[in-house]
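One structure, as structure tokens, below. Some questions next.
One protein chain is absent from this view; the other protein chains keep their places.
Read from first to last, the chains carry the letters A, B and C; within each, the first residue is number 1.
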Amino acid sequence: MVTRDQIVHWLEATAVVMKENKEYLTQLDAAIGDADHGINMDRGFKKVMEKLPSVADKDIGNILKTTGMTLISSVGGASGPLYGTFFMRSGMALASKEELNDEDLFKMLKTGVEGIVQRGRAQLEDKTMFDAWSPALDAMQAALDNGQNTHDALKAAVDAAEQGMKNTIPLIARKGRASYLGERSRGHQDPGATSSYLMLNALLDTLENE
Amino acid sequence: MVTRDQIVHWLEATAVVMKENKEYLTQLDAAIGDADHGINMDRGFKKVMEKLPSVADKDIGNILKTTGMTLISSVGGASGPLYGTFFMRSGMALASKEELNDEDLFKMLKTGVEGIVQRGRAQLEDKTMFDAWSPALDAMQAALDNGQNTHDALKAAVDAAEQGMKNTIPLIARKGRASYLGERSRGHQDPGATSSYLMLNALLDTLENE
Amino acid sequence: MKKLINAVEDVVKEQLEGMATAHPDMLKVHFEPNYVTRADAPVQGKVALISGGGSGHEPMHGGFVGKGMLDAACPGEVFTSPTPDQMYEAAKAVDGGAGVLFLVKNYTGDVLNFETAAELAYGDGIKVQSILIDDDAAVKDSLYTAGRRGVGTTVLAEKIVGAAAEAGYDLEQCADLARKVNQNGRSIGIALTSCTVPAAGKPTFDLGEDEYEFGIGIHGEPGRERLPMASADEIGEKMALAILDDGPYTRTVREWDNESGDWVEKELTDPPFKSGDQVIAFVNSMGGTPVSELYAIYRKLAEICENKGVTIARNLIGPYITSLEMQGCSITLLKADDEILKFWDAPVVTPGLRWGA
Partner (left out) sequence: MKKLINAVEDVVKEQLEGMATAHPDMLKVHFEPNYVTRADAPVQGKVALISGGGSGHEPMHGGFVGKGMLDAACPGEVFTSPTPDQMYEAAKAVDGGAGVLFLVKNYTGDVLNFETAAELAYGDGIKVQSILIDDDAAVKDSLYTAGRRGVGTTVLAEKIVGAAAEAGYDLEQCADLARKVNQNGRSIGIALTSCTVPAAGKPTFDLGEDEYEFGIGIHGEPGRERLPMASADEIGEKMALAILDDGPYTRTVREWDNESGDWVEKELTDPPFKSGDQVIAFVNSMGGTPVSELYAIYRKLAEICENKGVTIARNLIGPYITSLEMQGCSITLLKADDEILKFWDAPVVTPGLRWGA
């Protein structure tokens, strides 16, 4: 069971991670984008931290939707609406839940990623955040089908996301700003895939520590 | 007696001198102006050389007026109308003359310089071309009053012009572009005084060589 | 970095304050979220035209708010897409009952944020249409990229569709006209220098004294190729031909459907230019290039158009869609029929573009 507090702690942990990786993500974006991804993510999750206290005692759906709205109205760029949609959709899927079972947790991630795809229309190997999320969901699904527990299934997802993130390096970007670089986008790790991995990893960390 | 041919040769010699001193005059102007005086003078006298053949068989007044008109419409800047007026006025003063006696030659220079003053309203020590012309006219007048011949009177004028030109160095400019520099215009020789000295010296050279 | 700014984080806000103080007769500025509206908004019964995007392209878009052009503009941070709450609030503020049309430059960030805003506005009962501007001929294919970027045609579309809305076109008609303008407009840009984003504090890219960038966008990003510096005639010719010799361009766009309340995809193909076309020619400064140099480019452009049998019916020459203080220029050609010319000539009263009134 994942509690409301754990979800709040995950968001807090994500805010810390984005702050710590602000420079790193921005550097990744400098290579194939416009050098703002870390700044964008840090700004967005700072805002989420400001908003969180006012909803921390509401249901999980509400907390996630508020997170989504906050990211949408503070991040901007491509990643703002994508991460915003992720949390809006997952919030809607978990409306009025006070805690999440294994299935709910998977549903949260899956509906969130579906939102990303619907909005961004990314396909596998377009060199986007979807290249981290897609293998992560597959691995988690397989682990759950195999009867593994939340923690192990999530661990499998994080490992797959990390691999997916690294796999973006040789790809040529076909979506987003990096796509204009064509061949020159090769050899660089996608910033959005990196922030996605970091976010998922923060969830695992949070659940492990509690 | 100064012949029409000598006047033509003087203008030719001036064109050569301006060409040779194009860089030098421009450098002087760079220090306290806008770095174009040599370019302006060279452009103007090149044009005079183009026009000269068509009037070289006319009277001296005509030749000088044509020179003035040509300078006016090709030099631009402050010096264009000033030198232009010099030749226009001297041409008018010597209308229909085929040759010049001592008095005529002095009149040519004097009426020309009066034109410069009327147009530019320069006073002594304003750090302009007038600071070369004014002592030159005084010296020539004195020499002629003393009964000296054309050549010697002109020699005295040239020496005085050279001295006047050098005397501009410590002056603070009060006319023209250099005046905006205030104190910073001190320590530089005035470009217009320099071109005036060169022009007068070319006249002396011409008369000496023929 | 030397700019006439105060703290880098206040740049956008203070410029908007300056605009508000300078042009109260034409526009109003709203803060948190930031958007600019016509002074007389909402205009009842008129379709409201809204655009927006990162700041740094002034006078676009805020300078084009006013009678005969935009009803609202939503400025993001410098070179950063605005967020949907800005467009959503702007839509609510300017909708006069006839619906709002979003004119969106094709950058992933702009597209996604405007899409979210469209959904929010629709959810509030506002009729919405959204047309993409993707006219940058420097981007070759749409299959392997996010598609052609939105550049110079945006300015022309804002003027023309703004006049149509003023003349009483309904939302559908405005959207159709905007789509037509976009499909008939193409642009190409070059840079002689980089620009400096205030928050970054140093030039976005380095460019040697003897080279220039060909095929740039409007965010100080490097272009399609880096070439040895050349004369105005050579550069102008290369630019003109990049537009005039460009083939058909096909891509799928997403437009909002008020019936189904969802996005529908449309495949659109833009026809290339051909002899006999008449065009509006737009020579634009990237900010740091003075208008005198634009005339040298226009001179060559006019010569090439004439050689190709393309008639320049109207022109616009000056800094209208810029990249901060970047030196460089862009050319946009828009094939113009009578409808387009009529609305081009119609009165416009904005801080950045004004005639006929």
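In this text, contacts are C-beta pairs under 8 Å (C-beta built on N, C-alpha and C of every residue); 3 or more make two chains touch, one makes a residue touch a chain.
In this text, all values refer to a predicted model and were calculated from it rather than measured experimentally.
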Shown chains touched by the chain that is not drawn here: B, C
Which residue of C:G97, C:G168, C:G247 or C:G356 touches the chain not shown here: C:G356
Residue of C:L27, C:L294, C:V310 or C:A346 in touch with the missing chain, whole complex considered: C:L294
Interface residues of chain C (partner: the chain not displayed): 1-7, 11, 14-19, 21-22, 55-56, 58-59, 63, 192-193, 209, 212, 229, 231-233, 235-236, 287-299, 302, 315, 317, 319, 322, 324-325, 327, 329, 349, 351-352, 354-357
Missing-chain contacts mapped onto chain B: 34-36, 40, 72-78, 80-82, 84-85, 119-120, 172, 174-177, 179-180, 182
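Convention: only the chains that are shown with their structure count from here on.
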Chains touching both chain B and chain C: none
Whole-Å separation of chain centres (CA-atom averages), chain B against chain C: 58
Interchain centroid distance [CA atoms averaged], chain A/chain C, Å: 32
Chain A and chain B: spacing of chain centres that average the CA atoms, whole Å: 82
